[in-house]
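Missing here is one protein chain; the remaining ones are kept as they sit in the complex.
Chain nomenclature is as follows: A and B, assigned in order of appearance, with residue numbering initiated at 1 for each chain independently.
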Amino acid sequence: MFRTPMPPAVYFRAAVALSGRFPALAGVDLVVSKGEVVVLEGANGAGKTSLLRACAGLIPVSSGEAVVLGCDLRSDRTAVRRRVGLLGHSGALYDELTAAENVRFATCSLRSGGARSRRSRSREVSDRVSEALERVGLGGRPARTPAGRLSAGQRRRAALAVLIARDPELWLLDEPHAGLDAEARKLMGETVREAASAGATVLLASHEPEETVHLADRFVTLSGGRVTRERTCGELMGNLGEPPSGDADERARESREATGERGEATGERGEIVGERREVIGGIHVA
Amino acid sequence: MWRDAGLVAGKDLRIELRSRVVSTQVAPFAVLVLVLFAIALGPDPKPLLQAAPGLFWVSVLFASLVASQRSFAVESSEGARDGLRLWGLDPAGVFLGKVTALCTELLAIGLLLGAGIVLLYGARIHSYGELVVAAVAGIVGLASAGTLYGAMVSGLRVRETLLPLLLLPVVAPVALGGTRAWQGALASTQASSPGPWLQLLIIFAAVYLALGVVIFGPLQEAS
Partner (left out) sequence: MSRRATWALRVVGIAAVVSVAATVWLGLWITPPDKVQGNFVRLVYVHPALAWVSLYLAFGIAALGSVLWLWPRTRSPLWDRVAASAVEVGTVFTGLTIVTGSIWGRTTWGVWWAWDARLTSTALLFVLLLGYLALRRVPADYEARARRCAVAALIAAIDVPIVHFSVQWWNTLHQNATVLNSNLSPTIHGSMAWTLLLGFVSFTLVFVWMFAMRLRIEKLSDRAADFELEDAIHERWAEGTLEELGEEQGEEQKVEVRS
């Protein structure tokens, strides 16, 4: 059986993005299919945050190709914003508003389709907001506290609640586990898994392979503003010396099939960059 | 667009209500400017009375400078600036919302300053209608230009020094028109017909409101 190829969620080819005069992204080649969970790794300054921000259409791509969710970022990068959710280092929260008000403000701007009455729309938003806050464990009193007085972990949870409430097609998470306690990390992992199983695509930047290895289909290494290596989680776990769990194996196999041929010169630096990955979206071979 | 404007205006005003920065810092600053002028122009009340309309408008101008800065300082806290763009709000709506919130704050300050020149400078009002129209039109124009320039410099480190240089020359006509219009409305100064000046203020406000709606979107992308 052969399904028609779906366009990839993220398609970057030789993308260069500038921050001032500095090339934050210096020729990125990346293809992410819909529904995939991809982890970006790399040293500080490698360009992970810039790549996520570029996917959100926040920084302009000055050359190369960049198409996210079907929107060409080079011609109009504002169109894609409604459909993506970015969880940055610092949550985009207003200090004087409570967590609930913050989530509400972020969600209200979503235009729900259909001619529904204002009251029912407002009620729908309220429901979404309280569900999201409950999900992240901020129901009750923390929801009514001004964001400025929340702890860093709680702020991160509130920012996650924004994402959950908005339910975007593409999740962009910038080091989501950093600064979180064990319980919050578990929550983060669960949320990512739920989002992925609901069909969203997830791009995660992380320094902590132990947290992400159970979530990801693929690991992409960024270095010097470029993608230098791609590995499936099976390979990564082999490197880490852990016995591959059945689950991850299954996922690894699926992603290998889904992404087609990938010429991988393992261990060879520099050669990978030159190769054109013949990935044309998810060609699902069932 | 209108819905987003309402959202943003509500958000800005709610933040102001909670943080009270405009009421506890900007308003006293505006009154302080009036006091400083009084110190500069001498204890004799006549020159103060003569200059009262002009001093009112200069104080309003300075207050609008500070308030515009504040309006965008709120957005820079911890990545909130990204939020307005990320959440897909209509930029024209964001502009109108911010202008509305800024207008409300400036009108409150204007009321305070008006009372100030009546009490401190001994001015007497003989035509409330013109006074109010001039004040409203002038402040709408100030808020529009202030929001535009505030957005332009919001991401920059040098914003505190750049904003006055950019904003004040552009709103000089408001100071001019407002002063002349108020001169007509205050009993104690030479009366000159305020008609053309009111027109000037209204035209200025309309032009900058329209310009802002059109250009705020592209401008936001520049951060």
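To be clear about the criterion, contacts are C-beta pairs under 8 Å (C-beta built on N, C-alpha and C of every residue); 3 or more make two chains touch, one makes a residue touch a chain.
For clarity, every value in this text was computed on a predicted model and none was experimentally measured.
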item	value
Option touching the unshown chain, where A:Ala26, A:Ala79 or A:Ala178 are the choices	A:Ala26
Selected residue (touches chain absent from view) among B:Pro28, B:Gly42, B:Gly122 or B:Pro218	B:Pro218
Interface with the unshown chain - residue positions in chain A	16, 18-23, 26-27, 42-43, 45-46, 60, 62, 221, 223-226, 228-229, 239-241, 267, 269-270
Touch list for chain B against the chain that is not drawn	145, 148-149, 152, 156, 158, 162, 165-166, 169-170, 172-173, 176-177, 180, 190, 192-193, 196-197, 200, 203-204, 207-208, 211, 215, 218-219, 221-223
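By definition in this document, only the chains that are shown with their structure count from here on.
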item	value
Chain centre separation (chain A, chain B; CA means) in Å	41
Residues of chain B defined as touching chain A within the complex	4, 7, 11, 14-15, 18-19, 74, 77-83, 85-89, 217, 221
Sites on chain A touched by chain B in the complex	56, 58, 60, 77-78, 81-82, 84-86, 88-97, 101, 105-106, 108-110, 146, 166
